[in-house]
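Below: one structure, written as structure tokens.
The other protein chains are all here in position, but one chain of the complex has been omitted.
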Amino acid sequence: MDFSYTIFILLIPITTFLLLGFFYNRIKPAVSGWIGVTALTIVAGLSYYTAIKYFFYTPKLEGKYQTLYGIKMNWMNFTDKLHIDMGILLDPISIMMLVVVSTISLMVHIYSRGYMDGDRGYTKFFAFLSLFTFAMMGLVVATNLFQIYIFWELVGVSSFLLIGYYYEKPSAVAAAKKAFIVTRFADLGFLIGILLMGYYGGSYDFGILNNPEGAAIMNWASSSFMGLSVITWALLLMFMGGAGKSAMFPLHIWLPDAMEGPTPVSALIHAATMVVAGVYLVARMFPMFYFVEDGYALHVVAWVGAISSLIAAIIALTQYDIKRVLAFSTMSQIGYMMLALGVSKFDGHEGLGYMASMWHLFTHAMFKALLFLGAGSIIHAIHSNFMQDMGGLRKYMPITHITFLIGALSISGFPLTAGFFSKDEILAAAFEHNKPIYFITLFVAGLTAFYMFRLYFSIFWGKKKEYEHTPHESPWSMKFPLMFLAFMSVAAGYISFSEMVTADRAIFHIHFDFVGAAIAVSVGLSGIALAWFFYKKPTDYPEKISTAFGRFYTWTFHKFYIDELYLFITRTIIFKYISGSFAWFDQNVVDGSMRGIGNKTVSFSKLIKGLQSGKLQDYAVAFAGGAFILVLIVLYVL
Amino acid sequence: MIENISIYELLTVSTILFFIGLYGFLTRKNLIAMMMAIELLLNAAVINFVVINKYLFPDMLQGVYFSIFIIAVAAAETALAISIIINLYRLKTSVAITETETMKY
Amino acid sequence: MDILTLLVVVPFLTVLVLIFFGKGLVKSRTITLVGSLVQFGLALNLLFAYLKERAINDSIMLFSRDIMWFKSFNIHYAIGVDGVSVALILLTAIIVLAGVFISWKIDQLPKEFFIFLVILAAGVYGFFISVDLFTMFVFYEIAVIPMYLLIGIWGSGPRENSAMKLTLMLMGASAVLLVGILGLYFNSNADGGALTFNIFEIAKVHISEDTQRLFFPIVFIGFAVIGALFPFHTWSPSGHASAPTAVSMLHAGVLMKLGGYGIFRVAMFLLPAGALYWTNFFIVLAVIGIVYGALAAIKQTDLKYINAYSSVSHLGMVLFALLMLNKTAWNGAILQSLSHGFMTALFFALIGMIYGRTHTRDATKMGGLLKIIPFISMIYVVAGLASLGLPGMSGFVAEMNIFAGAFQHTDTFHRVASILTVSAIVITAVYILRVVGMMLMGPIRFDEFKNLPKVTWYERVGIYLLLIPVVGIGIAPMWLSNMIMDSIEPFFKGVEVLINK
Partner (left out) sequence: MNISNFLVMRHEIILLVLILFMLVLEVFTTTKNKKKLINVAIGLFLIHTIIGFFPQETASLFGGSFKTYGLVHFFKNVLNFGVLIILLQSADWLRDKVAAYNKIPEFFILLFSSLLGMYFMISSGDFLMFYIGLELSTLPLIALIAYNSHDQRATEAGIKMILSAALASAISLFGISMLYATGGSLYFESIATSLHESNLAIFGMVLFFAGIGFKISLAPFHFWTADVYEGAPTQITSYLSVISKGAAVFILMIILFTVLPVLNETWKIVVYIVAIATMFTGNLFALRQQNMKRFLAYSSIAQAGFMLMGIINADELGISTVVFFVLIYIFSNLGAFGVVQAIINQTGKENMEDYKGLYRTNPMLSLVLLLALFSLAGIPPIAGFFGKFFLYTAAAQKGYFILVFIAVVNVTISLYYYLLPVRAMFLETSENPIPYFKSKNMMRAGLLLTVVGVLILGLYSPLYGYIVELSKNIINPDLLTYLAK
């Protein structure tokens, strides 16, 4: 099967970017919008075509999906055997990601035409979107660690540019810097991990590294550091990078601030695609994570995921900025995916977690994008992010209301929605392999349902509010994506994922167990019910509860002061003390000593000027004395 | 070859003369006196040449000739020095060495 | 006349023409422009000629030529190029050309300015083509000394003092280097045979281990001072801050590269045993320079100071890479020299443009420039991204080579050093984004900057001249890195043998 055409999936977006970027002040906004949408439509079409061709028409090797290369070329050589390639790797997860990215990106493009209408940087915005799409596509089809790192960084930059899109808002600038620097810091770990992996694994290529019989996996115990295999260290460091991108605790701090960006951007980058790159990375390296040192690194992944999902869910309860609530729920859901991977095994049905995680990634992309876009259309309508300013909007914007409701149900795992199926598999996987995590997951499921419907009710129901100008439903360009995604966030549940994306590439059939499902659903429903009880009509229960929690509530409300901690470390310790003292040291000590040498010489020459006294007889003394001293030296000293 | 006077006495004399001259040069404040001191120094050298010639290498007269030249040159030197000193006297009405300390450092 | 000598002759011809016909700004800059265009053409031609010749000819140096100069000392005018020097010559030509465009409107004494600029360029070319230590040294000093007048006359701020400091430190270093060169010269007959300054003749000789240990630090420091080695870097911040734009470009872009190049060509090649003996000590200095330069840059507010310190950090990486003693890292060192050359020249050009418009270099005194002068600001962002090693830019390629090379050492000392070095890229990100956020983004804080003149055509040309290589190397490094890698091979032999022992 020939997949070389897939190169266009990368070429089209970058061309669009260059086109819009270079002529950003010559192209009319409307035109540029259409250019972007058309380009993305083609890309999406290509990805779907690829998916169908791969999953249904490509023969399997002894029952397993094979790895195909759309294109692969040498990019740079480090040594004879260590080199960076550039290429397009096609296997189930990469193709699934292609579909996700292109779909969401297309929807966001369409949506933005309405949302960004009349903005002076309209063209620039679409240029950046195309850049991001290019980078993300390149990331998912990467054939080796270095390629993934390269596009990883590009993704980070485009995220930086898009968060800082409203660059005249200081808060936006700060958020952009924060996002870039935090992820950059995480990528430091990633890079070191890659370098270690390259040295000990002998290659950067996924095909070689992930081969269960390959050298990298076979002799992972060859060299160790502090009791752990160096390979394990490399994996952990790489996971650090993944955690940074996927906003896992404790590197999550940039995600809430990233909501300063335009809402479509939040939907595309910070909900659906870029933030799951970490999950994708772990899935991509799954065989290594699983086989090296009996999956030690994998346990770390599992627990980091679990803790993050729990903390995020708790924080989400207390936030009022709707986008931040969604941001924390994103973090919590990604935690789900991580822990699912973490508890997964490799072969056949054992690899349920892996499959579930990928599935949840898929469905989550759909409904989270939906929720964000919905939130966007709400903000578009009433120009505020805070739920205090909202209420009873269901009359004004019915479409938004319905689609948002579907999204909320789906994320809360309401039966027969997409979220229900994927989340159920995760719970099942957790239940099979790791009980404590299972209970955390269950609890988080309840919390999720609660805060989502807290959000839902306080936006669309609750108190009647008087808006100075009545909110109106958004234009079609915004409504269509909402409806499409709403459809997807139900339909995605009926795709038979276990026949496409599995850990060992082999198909297995999931047997649906009703007990687990029942427990999960009941938890979810109780959460929803509680939210209904609290927020359907304005009540004073929330205040009561929050005061009851007291200190804990304020801590949660301030996101456990993690931001402040980071700020203290960076601003005070590193900037003020360390680099400040270094700068001082350089100006005064190092440079001072250099200047000192010069000044000392000059002052010394001032000191000795008296020797040239102008008195002839002093000269004569020097003359005769010098001569005789020389005589003494040569005769007696030497 | 002078009777019962060995070379050592004579060389001692010249050496003493040399150091007297040096002392004089370093201490006198009057330029004329300093010139005299210079003459003493030169004479010490002259004596050396003559004595060494006479006692050590009597077969050739190099030292003696040399001493004659030294005397001649010394005369020229003195003449020049005196003329400059007179010039200084014209300008300053003084021949003290202290008049020549304006340029220093 | 052969293709290499032309590189030196053309600038001097330009100087002659300038002296006699260079009346006024327009004439002098036209002459210089023509001259530097010719140089650029020569450099390009050299590149292609080299690639063509290399295919059929596998001697270490191509286009080499050897003319007896001072017979009694066996001093030759010996020249030749390999991939490394070709690349660096191209760098020089491009930066000189860009420099002419950037100093299009130099106000006082234009003729003299261009004369000294061109002399500097001539020195640099000569340095890169010579394989005879004496010739090399002569050209080195020719390149350094015009800096004094260039900074002193056309500079800003405390120009006299910074010019004096720069000149004294660099010439002092070159004096030390001279001792090292003499040491090499008088040990070049260790196996019998004539004394010689020719690098390849000396390389054949087996200089005793102790001698190498004695002279390696002398030669190394002699070169490393101009490469801004840690305790001796202090000429660079003040020097760059005071220098006029084009001079900063040439200085940071080209002149500082002489250090790394010299170490690669002379110190490492001729004194491998000494290198092996001293490497750890100098690695410590280099790493200090890298981290310390980056951290010091965070605190600066003067744009040129920020760049000067970031240069200290980036060139520290060059020294670090050379001290890693393996081919990958050396390849990275040369690539880093190139990439830093283009990138930092671009930076200084942009700073010059911003300064020319706002008349301040204090980042805290600006804001929201992205709205006022979008083109310059966007390019500034791009240059910043290149400087923090973003993939797709030249910096990434170079740094990855350096790191990949550094991680081939397994002992703890090298590991710690390497990890510290890698961590510098985060600090770089911090200070770059700090400036970008402070100066380019955010609201327009000062009304006098509300309407600044737009970018002019010659500024655009200068920018593109420098930007294209940055991106080009970043996207397609293959041919360049292979060309350099092949050229490194023979120079690495000496060290390789010792390491394998």
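Going by the order they are written in, the chains are A, B and C; count residues from 1 in each one.
The definition used in the following text is that contacts are C-beta pairs under 8 Å (C-beta built on N, C-alpha and C of every residue); 3 or more make two chains touch, one makes a residue touch a chain.
The shown structure was predicted, so the numbers you read here are calculated from the model rather than taken from an experiment.
Undergrad: When the whole complex is taken into account, which chains on show are touched by the absent chain?
TA: Checking the complete complex, the chain left out touches A, B, C.
Undergrad: With respect to the chain omitted from the figure, which of A:472, A:536 or A:606 is a touching residue?
TA: Only one listed residue reaches the unshown chain, and that is A:606.
Undergrad: Among C:148, C:278 or C:407, choose the residue that contacts the chain missing from this document, as touch is defined above.
TA: Candidates C:148, C:278 or C:407; residue touching the omitted chain: C:148.
Undergrad: In the full complex, which bits of chain B touch the chain not displayed? Write them out.
TA: Where chain B meets the chain not shown: residues 18, 21, 25, 31, 34-35, 38, 41-42, 44-45, 48-49, 52-53, 56-57, 60, 62-63, 65-66, 69-70, 73, 76-77, 80-81, 84-85, 87-88, 90-92, 99-100, 102-104.
Undergrad: Tell me, which residues in chain A touch the chain that this view leaves out?
TA: Its contact residues with the unshown chain are 598, 601-602, 604-606, 608-609, 611-612, 614, 616, 618-620, 622-627, 630-631, 633-635, 638.
Undergrad: Which parts of chain C face the unshown chain closely enough to count as touching?
TA: Considering the whole complex, chain C reaches the absent chain at 69-73, 75, 134, 137-139, 141-142, 145, 148-149, 152-153, 159-160, 163-164, 167-168, 171-172, 175-176, 178-179, 182-183, 185-186.
Definition applied: only the chains that are shown with their structure count from here on.
Undergrad: Linking chains that touch, what shape results: line, ring, star, complete or other?
TA: Per interface graph, the chains form a line.
Undergrad: Can you identify which chains form the pair with the largest number of contacting C-beta pairs?
TA: Chain pair with the maximum contact count: A-C.
Undergrad: Per the centroid of Cα atoms for each chain, what is the distance between chain A and chain B, given in Å?
TA: The mean C-alpha positions of chain A and chain B differ by 98 Å.
Undergrad: On a C-alpha centroid basis, what's the spacing between chain A and chain C, in Å?
TA: 37
Undergrad: Just how far, in Å, is the C-alpha centre of chain C from the one of chain B?
TA: 66
Undergrad: Scan chain B for residues touching two or more other chains and write them down.
TA: Where chain B is concerned, no single residue meets two or more other chains.
Undergrad: For chain C, which residues are shared contacts with two or more other chains?
TA: Residue numbers touching two or more other chains: none in chain C.
Undergrad: For chain A, which residues count as touching chain B in their complex?
TA: 609-610, 612-617, 620-621, 624
Undergrad: Which residues of chain A touch chain C in the complex?
TA: 74-79, 82, 84, 146, 149-151, 153-154, 157, 164, 167-168, 170, 173-174, 176-177, 180-181, 184-185, 188, 191-192, 195-196, 198-199, 223, 574-575, 578-580, 582-583, 586, 590-591, 594-595, 598
Undergrad: List the residues on chain C that touch chain A in their complex, please.
TA: Counting only chain C, the residues touching chain A are 165, 168-169, 231-235, 237-238, 292, 295-296, 298-300, 309, 327-328, 368, 370-371, 385, 388, 390-392, 396-397, 400-401, 403-405, 407-408, 410, 419, 422-423, 425-426, 429-430, 433-434, 437, 440-444, 477-478, 481-482, 485.
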